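Only one protein chain is missing from this complex, and each of the others stays in its spot.
Every chain is named by a letter (A and B) in the order it is written, and numbering of its residues begins at 1.
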Amino acid sequence: MSFEEQVDDIEANTILGGEPFFSRAGGKIFIIWLGFTIVGVLIGVYAPHHLLPTLLSPQGSDVWKTIVVFTVLAAPVAAFVYAVSFYSLFAWRHKGNQDEPPPDAMPQRGNGPMTVVWLAISSLLVVVLLFWGITVWNTQQVTHANTLQVNVTGQQWLWTYSYPGTGVETRTLELPLNRPVEFNITSVDVTHGFWPAVLGVQVDANPNVTTIIRTTPDKLGNFTVRCSQLCGLYHAFMNNKAAVVTPQQFSAWLQGLGATQAAADQTAGISSSASSPTTTLPDATTATPTTVPGETATTLTPDTTAPATTAPATTVPDGSTTTTGPAGIPTTTAPA
Amino acid sequence: MTTALAPPLLEDTKLGPNAGGLYERLNIWTGLGFGIFLGFVAWVVSHATLQGSNWGTDMVVTCTMLGWVIGFNIGIGTFNAPIRWMLGHDQTHEDELYVAGVGQGRHRYLKYCTDHKVVGTQYLVLVMVLFAVGGTLAMMIRTQLITAHSSFLDPQTYNAIVTVHGMVMIIATIVMVSGPFANFIMPIMIGAKDMAFPRLNAMSFWVIFSAVPCILATFFLGGVNAGWTTYAPLSVQAPPAMDAFAMCIIVFVVSVTVAGVNTIVTVVTMRAKGMTMGRLPIFTWGSIIGAGLGLYAMPAFLLAMTMMITDRVTGTSFFVAAYGGSGWLWENVFWIMGHPEVYVILIPPVAAVLEIASTFARKPVFGYKVAIAGFVAIASLAIMVWAHHMFTTGWAPNLAGPFMLTTELISIPTGIIFLCTIGTLWKGSIWTRLPMYFVYLFIWNFIIGGVTGIYLSDVPADQYFHGDMFVTAHFHYTLLGGAMIGATAAVCYWFPKMSGKMLNERIGKVAFWLIAIGIQVTYFGQFWEGFQGMPRRVAYYDPQFLSANQMSTIGAYTLMAGWLVFLYMMLHGWRNGKIAPANPWHSKTLEWKVPTPVPLENFLVDPVVTSDPYTYGEGVPDGQEVPDFAPSDDPELVPAGSAGSGAQTDAGGDH
Partner (left out) sequence: MTADESTASVTDADPTGSGKIKPLGLIATFVVALIGLGGVAAFFMSQDYKSPNYPNGVQVAKSLGTEEVNGQSVPHVSLAFDTYPDSTGTVNGKPIHPSGNPGWPAYGMTNDFQVPAHSLVTVTVRQYDSGEPLNNPWFANVVGTVDGTATVDGQTVTHTDPETIGHTFTMRSVPGVDSNFFLNIPLPAVAGEDQTDDGEYHTVTFSFMAGNAGTYAWNCEFPCGNMVAGFGGVMSAYGFMSGFFHVV
């Protein structure tokens, strides 16, 4: 096009004037964009559920929800970039002799309104993403009263777990259903990554420091704890099996490892006066199916069930419950 | 082109028999010889004096590497000029011409040569070699992972390969655009005759060259088992290979710092008359912003590695908790370098992509000033996001929110750059030559890489993904799929100017599709692995991850095939390609207005700069021109056998 024709073309194709929308480039790109966006949204809504393993806690569900929301929000942006790029290849590609350049295109050096709109939308998206992330993060910082304490020790190349008050130290992890748990994690040598992925939480194990993560498992199931921070020769083998079980099964497991029944029941959150399982947690009988929907977590709030007398037995013996500096106390415990 | 009217070319100067002094005898082989010699001497001396002490082997390794690096640089002549100046016997003009490569033909590529074009070509070849090394290591990794419990590699060797693959690729990607193109092309683009510090230019190349054997030596010293991020205290515990690794980094940072200073000073002080900052091609802006960010970030790497060496060799305990240190100190200092560093890697290729998009859409860069502001914003924010690599370390949980904020903010200027790219394509006249293919692949890949980064920037979601293959796939999409593909586009674009030959685009398209498909298959396989929960840096994995790994390995072999075809295309083109005209892409930047091959001083007459190089479609003569003193050597206009006919004239805005 000559320069004058190009100027006419620009003026003819302003958003509010000119030819019908869908026969112009803008309209066609809109349709392509819509198609890509729909595909992206569908992928975002349906794919993560199939790609992720079964998540066993609200924190795990938060991960899934975040992936869905972020994908759905990002889809229109990605779709727009793809739509313009692909359309440019179909509609404006120079089809003649490829050895010679095509005639010059229009001398458009920018578009103020477009830039402002783009900035505004991307800023808004960032605000939404940030708000979402901070809100979810804050819910994970909430501490509960009747929390099960688990001391986790990372070493090259094994995780060991101890349950304060029971004298049990073991290399597999079991957690009672619906009981908030606080992991106190440290290392005896190098940095490891404590990663019970399906619980939706993770933190490194650092030497001479205790780091803490909190979660409340709300589904029964088996899972694997892996090490996520390269720790040397056998990093790949630093896995152990783990499970979320009913409080009764948890207490029985602890007793099998040498705890007294009283200590095991207290740690499991079963009231110590109970001799028959039916008088304990109200959801004990409903906890046996392995795919309990999320509502189960909300019917049992930790603050209302376990008697206050169990609380002292579950605090960390050395009294440190927050992340400490380099002078922190190592939390390894000796075997019985 | 020598006619009776052309001035005598500088490169045709006949030099006297003693021109160059010691440089006449020095080249890469003397560098090697002297490096081995001094390394051996250092080994003998340190072995005899230090071996028995507590960290003996580590001290020996450190001293030997130092001996090698200094010896190599003595042997290639890095120190000649400064020492002569100190002795009051400075280089004469003849010496300087010799060192600029006059009269040596192709041997100057193996010597200390101050001609920025030679240095640029040397960097290009070095980058190719580094990618070959890193790529071979990557194929070994993927071959190990094709089954869940492969016995191809033992755990120690695997960790060593993972570490060296990562570091070699990081080195290669840091220099892949700033080495070849900011050296060869950028000075011509701004109308300069060379860079501000030609000797430092040559030094930066040979210093980085001497750093590479240090990292390759790690395989013989037990291998570094800590990944390229070499987190302490694991790296303090590592075999003596870690000392060689640290020495490589220290030397590498020296090189990058020198090169960065050179780039920035060149652009600030040596632009041609009329070339204001606002008329600079966008690639130049990207180069100096990337270089400036590197000057901020890379010293932190040198600092971290120095502390690492003292921890390992002299008993300090910066990072060893048992004696009062902290692994978190390492992680912070490292990532203060490590995050800006990925933008040092990314910004120059993205600027090159904008440059190429403009030329091949025959349109100005959309939002030139906005894009520059975007680059500056990315560089500024990059300084403030480092702890998003540390969300799950347990360090400063209160800072999770602020770092989430800065990390998500950085997506705004990154998005602006995308707007400028697609805005350049909007209603352009798209000329689908090989460089443009890679521009489109860049757009596709970098969107995926950028979007997946958003998941990782969210702290709760990062608790699932940190340390698993999702992270690996994300950064490979951005660094390989984004930055490296941008660099590949730059190679295809500037190859005719640097080598004087055209690439065979039919072969190039085969390579392109293999690479494009290979990237998607390889890294979507790794996203899948990450969703399933497979950790990074493992040689053996749970068989539930088998399908995803097989997908990724098949993709990797496809990708490798694509790069091999691309390499073949480059070598074939370099030797047998069609002779390239001076401006095959009919671009408007200055480097295309000089003949190919480029004369030693780039410009036979001063360029005339009256506007920026984006006057497509404006119906005006080019704003950046070199007035013809001698007839053009464009083969199209010069009939066979003729000594040259009249000057080529520009017909409006169309070539």
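To be clear about the criterion, contacts are C-beta pairs under 8 Å (C-beta built on N, C-alpha and C of every residue); 3 or more make two chains touch, one makes a residue touch a chain.
Keep in mind the model is a prediction, meaning the values are calculated, not measured.
Put simply, the missing chain touches A, B once the whole complex is considered.
Among B:Leu22, B:Met86, B:Leu571 or B:Val605, the one in contact with the hidden chain is B:Leu571. Checked against the hidden chain, the listed residues B:Phe152, B:Phe219, B:Phe524 or B:Tyr557 yield one contact partner: B:Phe219.
The chain not shown here is touched by just one of B:Gly20, B:Gly39 or B:Gly290, and that residue is B:Gly39.
Between the chain not shown and the residues B:Gly179, B:Pro198 or B:Pro239, the one that touches is B:Pro239. The set of subunit A residues touching the chain not shown comprises 99, 153, 155-158, 160, 169, 171, 188-190, 207, 224, 232-234, 236-237, 239-241, 332, 334-335. By the touch criterion stated above, the residues of subunit B touching the omitted chain are 1-2, 9, 11-12, 28, 32, 35-36, 39-40, 43, 47, 51, 56-57, 60-61, 64-65, 68, 101-106, 109-110, 115, 117-118, 121, 125-126, 128-129, 132-133, 148-149, 151, 154-157, 209, 212-217, 219-223, 225, 233-234, 236-240, 244, 312, 320, 322, 498-502, 538, 540-544, 570-571, 574-575, 578-579, 581, 584, 595-600, 633, 635-636, 638, 640-641.
As a convention for this text, only the chains that are shown with their structure count from here on.
Centroids of subunit A and subunit B (each the mean of its C-alpha atoms) stand 35 Å apart.
Partner subunit A is touched in their complex by these residues of subunit B: 155-156, 159, 225-227, 231-234, 237, 321-322, 324-328, 361-370, 392-394, 397, 400-401, 404-405, 408-409, 411-412, 415-416, 418-419, 422-423, 425-433, 440, 443-444, 447-448, 451, 454-455, 457-461, 463-464, 466-468, 528, 531-533, 535-542, 585-586, 614-619, 653-655.
On the side of subunit A, the complex with subunit B involves touching residues 2-3, 6, 25, 48, 51-53, 59-60, 62-63, 66-67, 70-71, 74, 77-78, 81-82, 84-85, 88-89, 92-94, 98, 101-111, 114-115, 118-119, 122-123, 126, 129-130, 132-134, 136-137, 140-141, 185, 189-191, 193, 195, 197-198, 200-204, 206-209, 211-213, 224, 226-237, 239, 323, 326.
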